[in-house]
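As you look at this complex, bear in mind that one protein chain is not there, while each of the others sits in place.
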Amino acid sequence: MISFQLSDHQQQVKEIVHWFAENEMRPISMEADRLGKVPDEWLERINQLGIQLSTSSFGGDKQKSGSGEKKKTERQGNRLAVIASEELGWGDPAIALTLPGPGLGGPPVQSSGTPEQKERFLSIFSRDEPPRWGAYALTEPDAGSDVSGIRTTAKKVEGGYVLNGQKIFITNGGRASWVVVFATIDRSLGRAGHRAFVVEKGTPGFSCTRLAHKMGIRASETAELLFEDCFVPDENLLGGEEYYQAKASGPSGFRVAMKTFDNTRPIVASMAIGIARAAYEYTLDLVRREYPKQGSFYHRASELLADAELDIEAARLLTWEAAWKADIGQPNAKEAAMCKAYAGKIALDVCAKCLELLGPIGLEQHIVEKLYRDAKIFDIFEGTNQIQHLVTARQLYEPHGVRV
Amino acid sequence: MVSFQPTEDEQAFVDLARDFAKERIRPLARECEQEGRVHPELVKKIEEVGFASLELPESWGGLEMPLISQVQILEALSSGDLGVVQGLPGAGDAASLFRFIPDHPLLASYKEAGQKGTWPTVAFLHAAEGEIPQGVTITSADETGYVLNGTSQPVRLAAFADYLLVSAVDSQGETLLLWLDRQKGNRWQAEAGDYRLGLLASGCARIRFDEEKISSDQVLAKGDEAKDLLAKALRRIQVLEASKEIGLMDAAVSYVTEYTAQRKAFGQEIAKFQGVSFTLAGMAIETQAMRHLVLRAAADIDGDKGEVAASSTLGRVHRALRFVSDSGVQLLGGHGYVQEFPVEKWMRDAEAQTLLYGREGELLIQRGEQLLDRKVPIEV
């Protein structure tokens, strides 16, 4: 049955994350943007509450039914993740990206790591210890959308590999305890030569050279990483040699990177929706309270706000569909690309509409201009709008035997 | 006769402006933004070349150029950096009003002050517009004057201004144009703010009046005369602002063309991907179309055409400005979002510009009402 009603549990998750967003994130939001940093004390306190950014936070629904009924467990981890992410994006996207936890490094370790690696790398995130981060390093100065163009090399040596290369735009790359780094063992092999390594902080030859200054999400750490003859032991090759041998004729490290997008794109789309919703709610409230109730401004405001409402709803439903498909075990690459393309675009559009309504006062003292600056990146990272269109188009043409 | 050929003089000025933009303005753009003002040396050079007095009356020593010439020159200058152009001290928007009343006795001391080659800064507080309360109220204080009170919305150049041109509507509904001069004892506060979005070198500030008494001899014009002057000045301002926006759009098109012609991905220059080239083409088409609309509005105003689609042109150019500056960032991908490349600044400046100079919707509606010969009713 088609339904857009949240279950009690889903509603609960939404409320709790919203509480966190409103009471913990929003109070430091503008200041963090100004500083270009999330205060350490805040991170320590939040970490103690056990709040982390982890895509695996959401287990299955373990509702215990009354006696006599069969226990039904429907996976809803992806739906819960997008519901929670929307609230985090509503709170503050830069702070959301800075929450302790494995972050984007989680999915590759989770899906491709050996049991030993999973234990070693994923057990360090504890509320009883200082906050820690994981990171995911794929992008290079000359390889953004074109992942197969990565040039970081991994040369096989006794006991491990030596990495050489540079990564840019890595969220939490400087503070992370470990980073999943994509490198190639042989460029001539193309994608088949890609490998994912876990490089730990403090490894000789691994350094964070600088942090980027950005248009928005300024409180989020965006790092440049350098690998200079950086030795990484065999135990840190994600999945081990066996993983790549077993998949020699099938997917490779390249697949490791690509597969996770089907799960992470809806989450990123949700954050963008949260941004749009934050701008929309703020502006709707302000216009209702302080602006004239007639005349041309009023008509313009009604039009823009009605449009914004639907922008947000459409983006959310596309995102829920992508998450739902993942939950029920169906392929969702097309839906993941569609929701990311749509949400990435409307996030900026809605903020622009809201800023138009605010007028000159929107220049300062109102959160909407920050949301506008934050929104733009959501149409770029995790796959640009153009890439999402390409993925969507490929999915559409595939049954017709045409590769676009 | 239809022609798109600039005059030789115009071409010379435009070439000069373009070189200036590239050699002097663009390299200093980020620094000016960080410092919150345009470098005095750069200001001096711009004044020396005459770019600061294009709109001012000849009787004041200004160039009193037709709009058709100015829009070309301003576009060229702004292609260096819109943020710098918007931070240039001087008469600012008020110049478009001075053009109509160059001999007004109230303006004599300002005119005098500008004779040394540097025009003191004037901020234009346009509080007489629209349905939205502007924050500043003006009330009659017996027969001898008025009282200004309250805090305005952010106004460009207000942080640097020693003079204010104020348009307001009093409680009787009468339009007023006022001239305020710090040296003559008028007081106001330019409130510093936490500006982050864009045009950070343009001296944006809210203007606060604390029950400031204005005598009636500070009134430049009132009633229908004020309304008429204001309308004439505003449409010039709208066209001039639009031309600056074309400059930013032009910069984005050039920059992105060069970047995408060199940047490689998937084994070739990204320009070869239709997703990229078609977007760039879209940017170029929109920029050219808007450029023409601005030229058209300028020509119409110079030719004393009665009703000119000035406000709607500005509204359309705002929309195009956002599209082009946003596409500029998008086509650079992740690099477009970081401060190593100019496009993220251009996108922020562009958005700030659209906030300062009229809501797109309202600008269009103003023209629509003229076309339909009817205002959208305000139910009382």
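Letters A and B mark the chains as written, and numbering starts fresh at 1 in each.
Keep in mind that, in the parts below, a residue touches a chain if its C-beta (ideal position, glycine included) is under 8 Å from a C-beta of that chain, and two chains touch if they have at least 3 such contacts.
Heads up, the rule we're going with is that contacts and distances are computed from a predicted model.
When the unshown chain is looked up in UniProt, the name that turns up among "Electron transport complex subunit A", "Transketolase", "1,2-phenylacetyl-CoA epoxidase subunit B" or "SCP-2 sterol transfer family protein" is "SCP-2 sterol transfer family protein".
Although it is not drawn, the missing chain touches A when the whole complex is taken into account. Contact with the undisplayed chain is limited, among A:V38, A:I51 or A:L363, to A:I51.
Which of A:D8, A:E41 or A:E158 touches the hidden chain is settled by the complete complex: it is A:D8.
Looking at chain A, the residues touching the absent chain are 8-9, 12-13, 15-16, 19, 23, 48-52, 57-64, 80, 84, 127.
Keep this in mind: only the chains that are shown with their structure count from here on.
If you check the complex, the residues on chain A that touch chain B are 30, 33-34, 139, 142-146, 148-149, 168-169, 212-216, 222, 291-292, 294-300, 303-304, 348, 352, 355-365, 369-370, 372-373, 376-377, 379-381, 384-386, 389-390.
Within the complex formed with chain A, the residues of chain B that make contact are 130-132, 153-155, 193-197, 204, 264-266, 273, 275-276, 322, 326, 329-330, 333-340, 344, 347-348, 351-352, 354-356, 359-362, 365, 369, 375-379.
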